[in-house]
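Here it is, the structure, as structure tokens.
Note that one protein chain is taken out, while the other chains of the complex remain in position.
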Amino acid sequence: MTASDNSNAVTANAAEGQGELMARPGRFREFWSYFSENTGAVIGLVVFLTFILIAAFADVLAPHSPTEQFRQALLQPPAWQEGGTSEFLLGTDAIGRDLLSRLIHGARYSFFIGVIVVVIAAGSGVFIGLVAGFARGWVDTLIMRLMDILLAFPSLLLALVMVAILGPSLVNAMIAIAIVLQPHYVRLTRAAVLQELPKDYVTSARVVGASRFRLMFVTVLPNCMAPIIVQAALSFSTAILDAAALGFLGLGAQPPTPEWGTMLADSREFVLRAWWVVTFPGLAILINVLAINLMGDGLRDALDPKLKRS
Amino acid sequence: MPLLDVRNLSVDFKTANGQFRAVDGVDVQVDVGDVLAIVGESGSGKSVSMLALMGLLPWTATITSDSMMFDGVDLSRADDRTRRSIIGKDVAMIFQEPMSSLNPCFTVGFQLREALKAHLPLSRRERQKRAIELLEQVGLPEPERRLRAFPHQLSGGMCQRVMIAMAIACKPKLLIADEPTTALDVTIQAQILELLLDLQKDTGMALVLITHDMGVVAETAQRVSVQYAGQKVEEQGVNDLFANPHHPYTDALLAALPERATTKHLPSIPGVVPGQFDRPAGCLFSPRCQFADDHCRQVKPGNAPAELGHARCHYPLIKGVPQREAS
Partner (left out) sequence: MLNFILRRLGTFIPTFIGVSIVSFLFIRLLPGDPILLMAGERGMTDERYAQLMTQFGFDQPLLSQYWDYLKGILQGDLGTSFKTKRPVWDEFFTLFPATLELSLCAIVFAVTLGLPAGIIAAVKRGKWPDQALMSTALVGYSMPIFWWALLLIILFSGMLGWTPVSGRISLMYFFPTDTGFMLIDSLRSGQEGAFASAVQHLILPTIVLGTIPLAVIARQTRSAMLEVLSEDYVRTARAKGLGPLRVNGLHALRNALIPVITVIGLSVGTLMAGAILTETIFSWPGIGKWMVEGISSRDYTAVQGGLLMIAVIVMVVNLVVDILYGLINPKIRK
């Protein structure tokens, strides 16, 4: 549709004998046209928005309280299986809590984990990366060596050890994951800054006398955003996965929190007896992470001019 | 029968904003031993039409044509296997960027012998011998040593000589040279052109030279085809073209040559080749043409007769004067 609008406009212009250059489609519209071309990305976006809605209206949507124990219905299978009832659609866990309600409330935690971790990691990482890119010299070297050191540890291992220091809880797990993810932002931002700095628009802003602060945040940063946004999407899913892994190892959210990883840890001993307590929390993690990664891929294709089809 | 006869070739590219027509109804004829120059600015589709012939366009391209006859085979209808047996053997091509056109991971010798192995029944030793011969033929000293070198160890000019050696390895009937000298130093450019022309004379192969440089055309070609925005706008013998261009675009190109300048300032053609978003309704050259009127801007021109160089113009020029009554 965009294309035909344009060609019509062009014909009209040309007919009037002006022959002037037609403006390209607007930036957001161009982005959206790339993004929406990618069916997977749109599906991911829809699923992700659904998760946000579920998280927001968990209290209304959940049929039961996530912590209420129904003593008469321990390890009850899902409704469609023999022995299941419509009261507990996805069945109950070992102490009679409704699985569906716990999953719905769990959406809150995973969304919350993703947002907080990305905000902390991206905020600090981008700032440090900007400083490194602008300062150059020994400040730059020092920052980048520090990041090398952090990156030398496998992410989950470092998070594990940090939780050991801070004590096992969801908040500490989030802090640890944010610290582990932050070096990626530093590297990305610094690389983008170094690529932008020699460009003419930065020089002209300098010549006009823009302050260093203004140069960093107003002139250069907006032009470095594309890879950072993509990284944000990817680390959102990493954060959810790692938090769930820590929860699974007993070092993240603590029971009875209905966090999906923690729920899986609780259910491990029933692996061969009650498939539903194992299957559903993991499926929720997978679908959530998959949706975000689909979106992330779409974002990358739409924002990264290098991969754009010519 | 011409060696190469392409009829009504069009190439469209799929882009994010719809189809873009890069080549629009172009005809190309090349006779045995002919030297044809295809001239045009960047974006005029001159390389694309030859890449389409070779089957080297990316997957985003859609090629349509009435026929692409080469030496009795219709390449537009041939299957991949038939096409591959012709490409690289009877038709060969060299490219604009010699440095990036050679694979950085393999030695020159490997890539050269590979071209031989693909089409000729030679033994390993014969291939090595022929490879050395070829490098000598294209004027590279110390061929044995060069064969062991990686492309990044050679200069741009040397890489282009290697590319030429690879292209003529199987004694092709037609060599397509896509701006072979654009990426090279000025001093090397003349040497490479001379080499190409010598090889053409020695072997009797036909040569299609794609270029944007009218100076190169004057020195090399027998016939010239001028392309603009994907269309062929004029075709003539080289002497006639320089003496009496019939299309205003050709005229403007020639006027921009320093050798032909009559004023102190070199004339230039205002504007750029129309892109996807600003294709005019009438003649594609009308926004930049000094002779254009409303008729030109609204109605697409057809081709003038052969004596007017097939000029795609409403008012073809004769001795620089538009023939308004003619249409």
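Labels for the chains are A and B, by order of writing; each one numbers its residues from 1.
We take it that contacts are C-beta pairs under 8 Å (C-beta built on N, C-alpha and C of every residue); 3 or more make two chains touch, one makes a residue touch a chain.
Remember, it's a predicted structure, so these values are computed and weren't measured experimentally.
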Candidate in contact with the missing chain, chosen from A:Ser33, A:Thr50, A:Asn223 or A:Thr279: A:Thr279
Absent-chain contact - pick from A:Val42, A:Leu61 or A:Leu146: A:Leu146
Positions on chain B where the hidden chain makes contact: 54-56, 58-59, 83-89, 92-93, 95, 97, 100-106, 111, 114-115, 118-119, 150, 152-153, 163, 166
Residues of chain A in contact with the chain not shown: 40, 145-146, 148-149, 151-157, 160-161, 164-165, 167, 237, 241, 244-245, 248-251, 261, 264, 268, 271-272, 275, 278-279, 281-283, 285-286, 289-290, 292-294, 297, 307
